[in-house]
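Below is one structure, written out as structure tokens; the observations come after it.
A protein chain is absent from this complex, but the other protein chains hold their places.
The first chain written gets the first letter, and so on, giving A, B and C; residue counts start at 1 in each chain.
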Amino acid sequence: MDFNIIRTGRAVLNVVDLDASRDFYVNGLGFIETESDTNNLYLRGLEEHNHHSLHLKKASAPSVEVISYKVYAEQDLDALSSLFAAKGLKTKWLEIGEQHAVGRALRVQDISGLPVEFYAHMDPVERMLQRYDLYKGAKVQRIDHFNCMVPDVEKAYNFYINEMGFACSEYTAAEGEKIWAAWLHRKPSVHDVAFMNGVGPRLHHVGFWLSDQLSLIHACDVLASMGYTTSIERGPGRHGISNAFFLYLRDPDGHRIELYNGDYLTCDPDFKPIRWDINDPRRQTFWGHEAPDSWFNEASVVQDVLTNKTIELAEPTLKQHKPTFVT
Amino acid sequence: MDFNIIRTGRAVLNVVDLDASRDFYVNGLGFIETESDTNNLYLRGLEEHNHHSLHLKKASAPSVEVISYKVYAEQDLDALSSLFAAKGLKTKWLEIGEQHAVGRALRVQDISGLPVEFYAHMDPVERMLQRYDLYKGAKVQRIDHFNCMVPDVEKAYNFYINEMGFACSEYTAAEGEKIWAAWLHRKPSVHDVAFMNGVGPRLHHVGFWLSDQLSLIHACDVLASMGYTTSIERGPGRHGISNAFFLYLRDPDGHRIELYNGDYLTCDPDFKPIRWDINDPRRQTFWGHEAPDSWFNEASVVQDVLTNKTIELAEPTLKQHKPTFVT
Amino acid sequence: MDFNIIRTGRAVLNVVDLDASRDFYVNGLGFIETESDTNNLYLRGLEEHNHHSLHLKKASAPSVEVISYKVYAEQDLDALSSLFAAKGLKTKWLEIGEQHAVGRALRVQDISGLPVEFYAHMDPVERMLQRYDLYKGAKVQRIDHFNCMVPDVEKAYNFYINEMGFACSEYTAAEGEKIWAAWLHRKPSVHDVAFMNGVGPRLHHVGFWLSDQLSLIHACDVLASMGYTTSIERGPGRHGISNAFFLYLRDPDGHRIELYNGDYLTCDPDFKPIRWDINDPRRQTFWGHEAPDSWFNEASVVQDVLTNKTIELAEPTLKQHKPTFVT
Partner (left out) sequence: MDFNIIRTGRAVLNVVDLDASRDFYVNGLGFIETESDTNNLYLRGLEEHNHHSLHLKKASAPSVEVISYKVYAEQDLDALSSLFAAKGLKTKWLEIGEQHAVGRALRVQDISGLPVEFYAHMDPVERMLQRYDLYKGAKVQRIDHFNCMVPDVEKAYNFYINEMGFACSEYTAAEGEKIWAAWLHRKPSVHDVAFMNGVGPRLHHVGFWLSDQLSLIHACDVLASMGYTTSIERGPGRHGISNAFFLYLRDPDGHRIELYNGDYLTCDPDFKPIRWDINDPRRQTFWGHEAPDSWFNEASVVQDVLTNKTIELAEPTLKQHKPTFVT
């Protein structure tokens, strides 16, 4: 490839009430509020040295405007533009100045219909990693990954592996060795993006990295103290897949956030992707717990990068929509 | 009162396969095996300086032989014998030598029909608290409490408070301010025994103290690695009541074990019992999760102290058998 | 004994700058500020249901006005008054209303010359244990113990054991089996008070209980972020004695605070006090680290309960002032 995607960069989410979002993300989860105005809230984790990793925009209904990856250099954007154009996929440029704190950006509708953005520059800000006096709630460290529900995982898998240079760390196999879900990375962690079989294209969740397990447990306690018990959807638990210690939350608009710790290093070219059977009871939750139905059924709708209209949903190609535990 | 019950002492549980029990309790949970023979397994926690806090006996079917409290001195046993005799409750003496490692013991059928034992002496053994090289699994520190399901919680509550000198730390109120469950203590923790409204008398669980939250999470990981995913019944989570960070496990015979950390000091005479409404969503699980039905319905049957036959079960006096979350 | 001391209650410390104290204790360590005025700062831990456990008073120089124990009932105060009077030790009554939030109090100069107070009543306040959204810094849970440097430990030991009903959990033996230090308790933890051989009488430190080890590590990070690196005197480490995971801090007036987690249950009458040799390298710090000289040499001076003048210091009876590690 003649471009270099570095890592998951940021999500731009539409929300209906910025004050409700601020209470949840800043007071509850401990995000740093870099900047805000009446229509925007820019948030980042404690170790992040770029302006934001979560951009919440005031809107009339919740949806996903775009999920963004950071690339190594400006020319990578042009190479990516050529790739997507060659594939007949929608592309759109946002020039410098069109987005606050972000440089020139390329937006595309990816192979699954997801609105994806690439940028090389975001304004630098002070890193708060050693401002422990500001640590609160979940003490969110940094953005880690996106998880997307798509109708055809193998199509997404092939595009990201073959055309975009991602590598696979783990995957779930359904009947006939069909790929039911896959975890793909650019930075050497388990993933920058995962694709999961389901009604889509939708954003299932944005994952944020925590420095330790107790920060995640403390987040549960803090959220419950603040009255957010219904926001705690699943966990804490351990995923068999990815070895993540996880917590799934629903923000005030229903967007799903994963707090995440565990992972391992995946930079070796001889690292063999780990295969899990979809019905292995330790795959989803290593400890055997089932996930609630909402976790399989609900996700955030996404926008068309050209029209900003909601992308229509399609049924998944694989029929099995969640694991069956035979005991 | 002219006697002094110090604390929860030990449980004597019947199990069908001692090797299966050993694998679960010693390899999985990290209990110290003080001693064993073909019919008995004596286990203790890392800080315990008495011979055992869990005595597992080989039997043809699982049941609870007795739950035991340690008293301050020998004469306390005589005073307790007088009390139970005066109340017309069954009593039975086990003289020195009749039980391995335990001194003279009084067994009674308590006001709810539970088989309860009192003893002043148990053989001393080496405390392993600072043998960190032996720490394994959940690193169980010590026995903490019993939780019993009884048909008439108020009757049990009144007997333990008024006749046996227990104090109440927290309780759950159902319709008409009826006590649906109560947490009672002698040592200044949240409880040595709790009573919960339900089909009984049955032993709901034995609680063991852990030194920290991560030991509990590690226990989940270790048990899952060993293939015990179906043993993890509920949690990890935080109880609103007692503030415990908890995990409920089912041992190979179905006996329920709670791993427990959290608690607080309750020695003050001006400590006001904390009232919880049964339908408060943060009471059971502070984070809002529901408990599985098995947690409300299943418990260990108990024996008659004179005949060793299983005590017949009675329906509870309060109709509500579990919380209803109105959302 | 015809009285019942329940537990360590509070310390009244003189400090020169209440704003400096507030920043250290409230912002840094996470104490709850119950109340304050220009001359007083009343602090408590997160689980405490009484008005305060630390009373800081504005003064021209740092010193200890009194260390206080809570007793079971009002009449215990009268019995204690008789005891101290019979021993020819100074006593003084503070009637209801003389101290904010505290009932009738007896102050005495104990056998070592330490200013000690007893009270049965302190105003109740809301317990913040489950207000996790207010947790900060070290998340201090409750007061745990006092550690006092006295010239004659055996004299203090005998008085507290024989006359005041304390029990010994652990002790340090110097040459000739002389008691160099002793850990004594009323509540069933390792200690409510410890006495250590040294120039005295002085208050070496006040110990506060934390719920877990990571809160202590986080306290180091928070204090360092706030510029308090010179306040961190010793630790984090593990004491062989008491098994405590510890951190020693010096507050802005030089008063020493211990953050403390570890401990074990000591309510059994057959618990054998644990003997440590003064030169055992794992006694002080289980991991073998030496304590800095300041830890052995520096402590807070104490006041005369009648005159409020500083009590004169005496040299210790045992010559060895700190451990010698022979390697």
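As a convention for this text, a contact is a pair of C-beta atoms (placed from the backbone, for glycine too) under 8 Å apart; a residue touches a chain by one contact, two chains touch by 3 or more.
Computed from a predicted model, the values in this text were never measured in an experiment.
**Q** Among B:Asp19, B:Glu95, B:Asp133 or B:Glu312, which residue is in touch with the absent chain?
**A** B:Asp133
**Q** Which one touches the absent chain: B:Val26, B:Met226, B:Val301 or B:Ala314?
**A** Considering all chains, including the one not shown, the answer is B:Met226.
**Q** Out of C:Gly45, C:Gly207, C:Pro281 or C:Pro316, which is the one that touches the chain we can't see?
**A** Result: among the candidates, C:Pro281 touches the missing chain.
**Q** Tell me which stretches of chain C touch the chain missing from the display.
**A** Its contact residues with the unshown chain are 213-214, 217, 220-221, 223-224, 229-230, 232, 236, 238, 245, 281-282, 286-289, 327.
**Q** Spell out the interface residues on chain A facing the chain that's missing from view.
**A** 6-7, 47, 49-50, 70, 72-73, 121, 124, 129-130, 141-142, 187-188, 211-213, 240, 243, 262, 264-265, 267-272, 286
**Q** So which bits of chain B touch the chain we can't see?
**A** 27, 130-135, 212, 214, 218, 221-222, 224-226
Quick note on the criterion: only the chains that are shown with their structure count from here on.
**Q** Comparing chain centres built from Cα atoms against the global Cα centre, which chain wins on proximity?
**A** Centroid comparison flags B as closest.
**Q** Using mean C-alpha positions as chain centres, tell me how far chain A is from chain C in Å, no decimals.
**A** Going by mean C-alpha positions, chain A sits 49 Å from chain C.
**Q** Find the geometric centre of each of chain A and chain B from their Cα atoms only, then give the gap between the two centres in Å, rounded to an integer.
**A** 44
**Q** For chain A, which residues are shared contacts with two or more other chains?
**A** Answer for chain A, listing residues that touch two or more other chains: 214, 221, 224.
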